[in-house]
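What you see is the complex with one protein chain gone and the rest in place.
Moving on, here comes chain A:
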């Protein structure tokens, strides 16, 4: 780890001049593939399936961006990153966009010089415990041993929560989700804490998911979203409006099934027409094809389809839409207008 961080630092130093000013959009087009940073494996969000194909909610977003920019949803090079290597990988230009359930925070945005293009999952930090412990609230965890992934915001939230509630705990720092799972299942820690979505995803892979429960307390706000480097606003716009296109598509009822029909001729909804490029020049303003949103939506469906397919209630992970519903359904998803 030391070595990779150091190499990362050297790469930052060495490549930064070439990266900071250059247009990522042109680089991606010239290269013909999108380098997308994902996690090393979190069921539902980004994980390689039995055939080695990357699957998941974050992976679906990477494919949508690749489809919007290159017209080919499979032109993605997935780069697995850990909690510790992800920012170095992005800053050094090793990846073009990071879609790895990364929390949007002030210091990451301002001090680490990244641009968060939006939120694709509103999350919060929770606790998972074995039911046999008989704990029903996080406030009863005084003296517990807590497994925690290092290099994440969860580490700081946890310290804050226990300090504010004046209870003690023993942190067990762990590098990846897989190791955390091993220690938690062996009973080497009482509690596993990470984002509630991550807990649900991890629990789904257990042999007996019913023996474990997620406590009701959500101790933090974790808006997860894709991010790009500071200083390349054109590329930031491309990624931001791809995300907005997926969200808007759900709002207007554009799905992967009907997008081809709707895009073939102008409809009577001008917003849909502008989104799909049958009216106006929005695609050209981004430096993309007029039908970039059509490609993005056909890649894996709109936001709702991606959600249902990968992490929704009918999947083993079984997450409810909750805050991640459209604003029209009482959620927080709200795409700015396409005009």
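Convention: contacts are C-beta pairs under 8 Å (C-beta built on N, C-alpha and C of every residue); 3 or more make two chains touch, one makes a residue touch a chain; residues count from 1.
Following the convention adopted for this analysis, contacts and distances are computed from a predicted model.
Asks: Unshown chain, UniProt name, "Carbon-monoxide dehydrogenase medium subunit", "Putative glutamine ABC transporter permease protein GlnM", "PDR/VanB family oxidoreductase" or "SpoVR family protein"?
Replies: In UniProt, the chain excluded from the picture bears the name "Putative glutamine ABC transporter permease protein GlnM".
Asks: Looking at A:52, A:187, A:210 or A:337, which residue reaches the missing chain?
Replies: Residue touching the chain left out of view: A:187.
Asks: Given that one chain is not shown, which residue among A:27, A:94 or A:175 touches it?
Replies: The single option touching the absent chain is A:175.
Asks: Looking at the whole complex, which of A:23, A:156 or A:178 touches the chain that is not displayed?
Replies: Here the residue in touch with the unshown chain is A:156.
Asks: For chain A, which residues touch the unseen chain?
Replies: Contact residues on chain A toward the absent chain are 1-2, 5-6, 8-9, 12-14, 16-17, 20, 83-84, 87-88, 91, 107-108, 111-113, 132-133, 141-145, 150-152, 155-156, 158-160, 163, 169-175, 182-183, 186-190, 230.
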